[in-house]
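All protein chains of the complex are present and in place, except for one that has been dropped.
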Amino acid sequence: MPGLGTTYGRGGATTAPSDLLNSDVILIMGSNMAENHPVGFQWVMEAKEKKGAHLIHVDPRFSRTSAVANTWVPLRAGSDILFLGGMINHILQNELDFREYVIHYTNASVIIPESFKDTEELGGIFSGWDPEKKQYDTRSWLYQGVQIPSDSGDQNPNGQSGGHSQHGVDSSTDLSTYEQDLTLQHPRCVYQIMKRHFARYTPEIVERYCGVSKEAFLNVANLYCGASGPEKTAAMCYALGWTQHSSGVQIIRCAAILQLLLGNMGRPGGGILALRGHASIQGSTDIPTLFDSLPGYLSMPKFGPSSKDLASFIKANKPRTGFWNNIDKYIVSLLKAYYGDAATKENDFGFNWLPRITGDHSHQAYWLDMLDGKMDGLFVIGQNPAVAGPNSGMERRGLGKLKWLVVREMVETETASFWYESPEVQRGDLRTEDIETEVFLMPGAGHVEKEGTFTNTQRLLQWREKAVDPPGDARSENWFIYHLWRRIVEKAKLDPSPRNQGLLALTMNYTLEGDHREPSSPEILQEINGWTVADHKLLSGFGELKADGSTLCGAWIYSGVFPSAGRNRANEREPKDEYGHGWGWAWPADRRVIYNRASARPDGSPWSERKKLVWWDEAAKKWTGKDVPDFTATKPPNYVPPPGAEGDAALAGDKPYILHADGFGWLWVPVGLNDGPLPTHYEPLESPVSNPLYPQRQANPVGLNRARPGNEYATSPDARFPYVLTTYRLTEHHTAGGMSRTLSHLAELQPEIFCEISMELANELKIEHGAWVTLVTARGAIEAHALSTSRIRPLKIGDRRVHQIGVPFHWGYNGLVKGDMANDLIAISEEPNVHIMETKGLLCNLLVGRRANNVAKLKEYHSIAEGKTA
Amino acid sequence: MIRDLVTRWPVVKQILNRADGTGVEAMSERTLHMRPKNDGAEVAHSVCPYCAVGCGQLVFHRGNKLISIEGNPASPLSRGRLCPKGSDSFELTTHSKRLTKVKYRRPFGTEWEELELEKAMDMIADRLWESRNESFVEKQDGQSLMQNKTVAHLGGATLDNEENYLIKKLFTAGLGMVCISNQARI
Partner (left out) sequence: MTSPLTNSVVYPATYHVTKAAFLTDATICIGCKACEVACKEWNEVPDDGMIWSGFSYDNTQALGASTWRHVMFLEQPAAAGPQQVDMENPFRWIFLSDVCKHCGNAGCLEACPTGAIVRTDVGSVLVQSDVCNGCGYCVVSCPFGVVDKRHPDGRAFKCTFCYDRQSAGMIPACAKACPTQSIRFGELEELREAGVARVAELQSRGYADARVYDPQETSVGGTHAMFVILGQPEAYNLPPAPEVPTIYLKSAWMSALISALVLAAIVCAAFLF
């Protein structure tokens, strides 16, 4: 999560939903929290009803969240950076920032070299742009006074940094040698550069291009900025309304900047709640089934000089200052966890058995390889790309190009049945007999049929006890991987060539339990926690990790969850305080509000009685308070690092952002992002208007649109596609529908797909309420009922009236209730840092009548007309 | 016994209790002895499998059979509450369309066939091994690459941390597969 990760040091929600009780103002934007996190929303409702908090909802649609908000403001999908940038400008122009916080806890005062040029000077791009490679050389974004190395450092093969790992770590540069102007007047200090950068994000431009009246915008800005300072805090909640954009990371950067400027981060009722969508999606980022990171946000080794050997890798990833200075301890302990006794100092602890990455191996990237026939096999476990993937029609076609497919699920999903049930097959575009893909559909265990941990949106690990056995041949994924490994390793024993050394060394010494011979989950969690190799003594935290091979640890950020035999802290259920300590265990080190050093003044005393969280106890000479301090417990507030100090000892006592080499919260991101040190407004990949700020730079220049036949884009604007499309979720369903459309009690609540259109559009097109309509984009077409409502409104954008249309994406061709797949309309595109697709703010058209009645007309829109394949 | 029969007669009950025949006196044996279906059942503590709020769940079961699932009031995150999806966790686990056997489709096949679990595992291991080795690259420009790009994995956000750990361990650290992805992005 680089938006938060680069700004603060760690990607992930910075607080818990219950902390919203302490907020004076709550801004929900890019989220429909009441519908998609209803039980989490109880805290918002209670803050509003019991504590008088003011709830603001900014969203293209009037949803169930808007219905209970104090203030709702509609805006054009895709214009979030203009709106948030407008708020940043409002603060900077009117000096509404929380000055003491900004000076001490952010890099506002740091000076940027003259070689840096802003988007305002270069017509929409920053300095360092390579028009041929379509990427930035980011070195001109570094701080003045920082040595730029001759070796370009650990840049990935696309020349880009970013991604999921180690946000903002580039150890080849020592960021700690910066220069500052604490008066914030120097023309090239971050504060002044920001002022110039955001100067044109005015209320006028917000009105004209977001569709938000100046009054409404200023009302929100004043409400939100008014809850700033020692006595007040405000919080933000966001979800996929911010992330699923071609500039998604930069939208979140705007929010992160606002929370620093207003001094909300790390304080009770402040912070940013990144509301994630799946039971353990935080866990699947922490212990990543992602291509570019290793557990605990370590970088996957990138092929090149930095991965020649372990020492090169460490050198490329180990900054002199801050907590990432310990990376050698983390990577060696991980290698010991993976390869056990076979990992020794002599063989670099098996570092060369790890594969290197050589480019973009994310879902979208390898799926395009699938479409081109370059992939052999695919495992799909608990995901349903045939419905939920971007350009789901292409996802389904891609499945048909595999040699073999293994799907593990509780039900037969659309991904498993594509070869006989997909619309392409039903319509005759593709024939089952022509699809080679060998398919294994395996039954999976449900959540009460296996024990293990989920990590929720507030970084909390909670253990689930097993209640009953899975039915029939259904098994857990632990079972599947273990017994697959057992078979594979027998084959590897017959071929001990270098490629199989890692495999043969892999430790899988788990006790097998029960009739099914299920590997022990507690033992796996213990391995993740770590122990000292010599005596198998469990570790109580990442502070005990060593780089000499004497410790092993599967994920350093989780170390401490299982600190002694029999004590599984994720399985503890005795909450003893306001922050729930004693119930589950949060990473890092059970800190519930991270960066909480910032909840105290530079001198260590609380900002106010009302907003106390963590403070310095001079008598006991340690930090104390209501939460575990996110800081070295005994480091005094006035600590000054001695020259040459390393790691955490190199950070002063008033630097809360301990993962950063300079200890600052980064208003300006010198390293770690591919598309700019500051957020800049670009239009979505398809837009009804040209970029009002930079007409020559329409969309994010670094974004990948992966245009190809079947994945075409509209022009911006496009006469064929006059309306703005956004996709979203409903309370009653869950993602691709495998866990909701299959259940009678949920299916009956929302049985059929519908799209929401304004009354004005319904009148204009003479569409009867409830009638079938066909939605079409440059990729595909679907049919849905038209639900005309006042909750969707046309907006005045530029000189035009722009209609927005929303459609929920939950339907597919299986289950108790069926419907077309909204993601057939979406493009395969990749935001430049995390490769996420854009599902909001695209262009579409709306035809009256069902899809089958519009076949002839649809041929005008698509290169994939009926009968052709990708 | 006659006395028992007489006093249980509704009219007699009414007269004796000065009731009008619409209250407790008109309750059947079933109603009088009504208890919740999870009375005396065992309880497992769990966490909702839907969104990322992580609501606590109490899972009532008896004799390896699920009885009901509801919220856990002790959870400081959810305070016993559940949304419509979490409230439907019992149906999620017990509905009739749950897969219980391996379904297999042979290349170019037009129907599902059933496959025995161990056989399916053998076949999958064969295919994985063959595909992984066919395009495995050990070195490039004299440097260790140890990579396969023709077998991919998708999934993870609904799985346990322990499961994701093992998947990454076997697929990446063991087999060199780099095309690994899940629903997570930001």
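Labels A and B are assigned to the chains in the order they are written; within every chain, residues are numbered from 1.
In this section, contacts are C-beta pairs under 8 Å (C-beta built on N, C-alpha and C of every residue); 3 or more make two chains touch, one makes a residue touch a chain.
Model, not experiment: these values are computed from the prediction.
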item: Candidates A:Val689, A:Val817, A:Val834 or A:Leu847 - the one touching the absent chain; value: A:Val817
item: Of B:Arg81, B:Lys101, B:Arg132 or B:His153, the one touching the omitted chain in the full complex; value: B:Arg81
item: Sole residue of A:His104, A:Arg791 or A:His862 that reaches the chain not shown, by the stated touch rule; value: A:Arg791
item: Among A:Leu96, A:Ala747, A:Ala778 or A:Ile797, residue touching the chain not depicted; value: A:Ala747
item: Positions on chain B where the hidden chain makes contact; value: 10, 21-24, 26-28, 30-31, 34-37, 39, 68-71, 73, 79-88, 90-91
item: Where the missing chain touches chain A, by residue; value: 34-35, 38-39, 41-42, 45-46, 49-50, 62, 64-74, 212-213, 216, 219, 730-732, 744-752, 754, 769-770, 785, 787, 789-791, 793, 816-817
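One rule holds in what follows: only the chains that are shown with their structure count from here on.
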item: Inter-chain centre distance, chain A versus chain B - centres from mean C-alpha coordinates, in Å; value: 26
item: Partner chain A, residues of chain B touching it in the complex; value: 42, 44-56, 59, 61, 64-66, 69, 74-79, 81-86, 88-89, 91-93, 95, 97-108, 110-112, 115, 117, 120-125, 127-129, 131, 133-136, 138, 140, 143-186
